[in-house]
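Left out: one protein chain. Kept in place: all the others.
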Amino acid sequence: MTDTAAPAQKSGIRMTGAFHRLLAFSGLIALVVVFSVASPNFMQTQNILAILQATAVNGVLAIAVTLVIITGGIDLSVGTLMTFCAVIAGVFLTYWGLPMPIGILGAILAGAASGLISGTVVAKLKVPPFIATLGMMLILKGLSLVISGTRPIYFNDTPGFNQIALGSVVGQIIPAVPVPNGVMILFLVALLTAFILGKTALGRYTFALGSNEEAVRLSGVNVDRWKIGVYALSGAIVGVGGVLIASRLNSAQPALGQGYELEAIAAVVIGGTSLSGGRGTVLGTLIGALIISVLANGLRILSVAQEWQTVVTGTIIILAVYADILRRRKL
Amino acid sequence: MTDTAAPAQKSGIRMTGAFHRLLAFSGLIALVVVFSVASPNFMQTQNILAILQATAVNGVLAIAVTLVIITGGIDLSVGTLMTFCAVIAGVFLTYWGLPMPIGILGAILAGAASGLISGTVVAKLKVPPFIATLGMMLILKGLSLVISGTRPIYFNDTPGFNQIALGSVVGQIIPAVPVPNGVMILFLVALLTAFILGKTALGRYTFALGSNEEAVRLSGVNVDRWKIGVYALSGAIVGVGGVLIASRLNSAQPALGQGYELEAIAAVVIGGTSLSGGRGTVLGTLIGALIISVLANGLRILSVAQEWQTVVTGTIIILAVYADILRRRKL
Amino acid sequence: QDQVDIALISKGFQHQFWQAVKAGADQAAADLGVSVTFEGPESESQVDRQMDMLAAALSREPDAIGFAALDSQAALPLLQQANDAGIPIIAFDSGVDSDIPLATATTDNVAAAALAADVMAEKIGGEGKVAVVGHDQTSRTGIDRVEGFVNRMKEAYPNIEVVSIQYGGGDQLQSTEITKSILLANPDLDGIFGSNEGSAIGVANGKQELGSDVVVIGFDSGAAQKGMIESGVMAGAITQNPVGIGYQTVQAAVAALNGEDLPKVIDTGFYYYDATNMDDPEIAAVLYD
């Protein structure tokens, strides 16, 4: 069926990809249709942009977690790491007055460094990822408060910083579709990550590790090094998320972030990535993140009482994953 | 080494158990020693009782999660389920004015019912436990708010209700050690669960499922039924936790609970239960829960700044699990 | 001789409001030469965590305790225990339904939110549609502020309709998304009230992102909110006096230890502030960054 597809894609984006992706999209489309019918306000350009904007941060975090989950791990620290990276950007730019690119780089490197530590704890000390990243989640949460002096750091002295997420380069070119930069960054991160997963050795080992780590080790591959690499890359992506949220709020909020990890993981799994590792796609994760955003937005647009929003979201998460399972079984 | 131990214990509580338990205790003892030296206030009876009291709820939740984790699953819904059960008790006792035993039973049955649903979603629909219970976590969170009318339900009309956790039957007999009933209930739950795990068919299947579910299925065992049974039992135990917290606060607080699941899981893993299933002990979980409580209490007694408390706790969680891994490797 | 040791158990920790209370307490500690610790649970729903903190504080045998009860009933047994041990207790932020606290340094949240409603009504001309982005659906402050606002609207302004009440947990990002949804679902909305700092900033962010001209009334202060009021994104906000709450709590505790008589209630007050009065010394004193 997919004999015509480039062989290179087959493992990363899987053979059954084309069809599966279509069906995964269908869940998203179903939601969109339901909400469009239910409320005339849903299908406005403004609202679509609002949904995309709302997806940016969670989408980036979810992509970061996707990498770790494909190796068969999990990352509970993405939420607080995001905040930590935002705080680092704040310290660099506002406290130390460094130029903007350095602040951004600092945040991304801080993310990578934290990923490096998590990865090392997982790979070298053999601490299960769940625990290693749970510990990191707490550590980073505390450190964000310590470093920021338990108060938000504002980026008022760095003009243009909030354009990173809120400005619209696209809008300057095509005024009709002012897609915010934050959303474009999400897509860029997605493309880059998909490329790494599909075309590079790091990507290959990401899948291999999740598939059968012992076999990779027996094949003479330096499993630890690659695993640490995946966590570091994932951390760097979280760093991008940190920059995005800081830019969006024009401040680094040290108390924010906990709880974001579960939403990110939910997006990943709704997107068809297996929690047992070895399989997953960036596109799926994007769709998963969109499903969550559309759901939240739609329920709010419909003014569903908040307590019921939670109930509906929980139900849809289960149903979405169940639908994905049914789909796979049929294939 | 443990040839003298009753053979019945060997599989459930494992051969290397005695030695391992001793070493697991050593982490707890080390913490206690450090805090005792650092602060004269730590080793007072009052404070010890406070620590035990603080362990009661988390301990019960952790025991509930232990069961699910041994089957190779995970349960993210214990925190909000606890609250849901507390709210059910509140509705039965305060809104409907039913007698106390019925309120307690209602809470426990509500827990079992929720576990039954989670278990069914996991076993029959094959939704991964992480997602099934993440969904349940949200659903239960919303339902608690809906049922309670988004405000706390007080148990003022049920005199004696807060004696369930706060009273001390032991203290009435031996006034010198007024161990609160909540703590005794924790120990009772622990004993009962250890018995079920070690001596009954349900317990044996709990381990077998976590070890190799497919092999169990191919042995002609009704895997789904037993798995659902484990989740239901786990839910019932969470129900006990719900009663405990409601009694302790003399109220059902509908917004409480989220985040408690991670603490419970941390206790389980610190206690040496493997997240990949197939092995684990109730005693270990108790020790894990105590380590967490002692840590939180000790840091507070020492007046460590709150942001640093988080950092230290995260670090100790990682180190505790690492120490456990080192210990196993040596055995 | 050791310093006088006062343990403050608050309702929260990371949020700016509580950090401002802490700053006031620390200031008083420095002024009065006592030592103060400050601790609070992560969210205002974690009643039992607050109990554990209070229990640990009691074990430390402090000279006095300041306590902001998340749930006044739940705390009673421990407060009784403290009372029995002869430790004076000062309540702050919200009161405790009990005689045990010697004094309570507090703000009337219901009245404060009602003031927000009055200002809102005035700004939108006494009629139209408004919405509320709350910070917590179940905590005392969360309920009081939302109800204070909504009830005042119902009673005093029949032509104003509260079309939507949603909760963002005080999380700025979530509050931003909620605000955008509310605005998109109600294009003819006239005003939004954000019930604490995070909610208010989120509301203003959402307004800015959509380029809406809805009237925003906030609550609490902080550098961001002050900046938004200066720039006109936010019309104004209600502030309590958190620094004062912290300061007076410690002051009252020291007074109690010295055997002085205390008033039962220390009203720390609340104020409406906007671009016109922000720099008044009286107002500037209660605003915090």
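By letter and in written order, the chains are A, B and C; residue numbering begins at 1 in each of them.
What we mean here is this: a contact is a pair of C-beta atoms (placed from the backbone, for glycine too) under 8 Å apart; a residue touches a chain by one contact, two chains touch by 3 or more.
The criterion applied here is as follows: contacts and distances are computed from a predicted model.
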So one subunit is absent here. Using its UniProt record, which name fits best from "Glutaryl-CoA dehydrogenase", "Ribose transport system ATP-binding protein", "Multisubunit sodium/proton antiporter, MrpD subunit (TC 2.A.63.1)" or "Cysteine desulfurase"? "Ribose transport system ATP-binding protein"
The complex has one chain that is not drawn here; which of the drawn chains does it touch? A, B
Check the options A:216, A:265 or A:295 and report the residue that touches the missing chain. A:216
Considering the whole complex, which of B:59, B:135 or B:210 touches the chain not shown? B:210
Can you tell me which of A:204, A:227 or A:300 touches the chain that was removed from the display? A:204
Per the touch rule stated above, subunit B touches the missing chain via residues 6-8, 10-11, 15, 199-202, 204-205, 207-208, 210-212, 214-222, 277-279, 331
Which subunit A residues touch the hidden chain? 1, 6-8, 10-11, 15-16, 199-201, 203-204, 207-208, 210-212, 214-222, 278-279, 331
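Here, only the chains that are shown with their structure count from here on.
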For subunit A and subunit B, which third chains touch each of them? C
Please list all residues of subunit C that touch 2 or more other chains. 13, 42, 137
Any chance you could list the residues of subunit A touching two or more other chains? 145, 150, 258, 306-307
Interface with subunit B, subunit C side, in the complex: residues 13, 37-40, 42-48, 51-53, 55-61, 71, 73-74, 76-77, 136-139, 143
Using the touch definition from the top, list the residues of subunit C that touch subunit A in their complex. 13-16, 19, 42, 137, 163-164, 166-167, 171-173, 176-178, 180-182, 184-185, 187, 198, 201, 205, 209-210, 222-224, 227, 289
Residues of subunit B touching subunit A in their complex? 76, 121, 125-128, 130-132, 134-143, 145-146, 150, 258-259, 262, 265-266, 269, 274-276, 306-315, 317-318, 321-322, 325
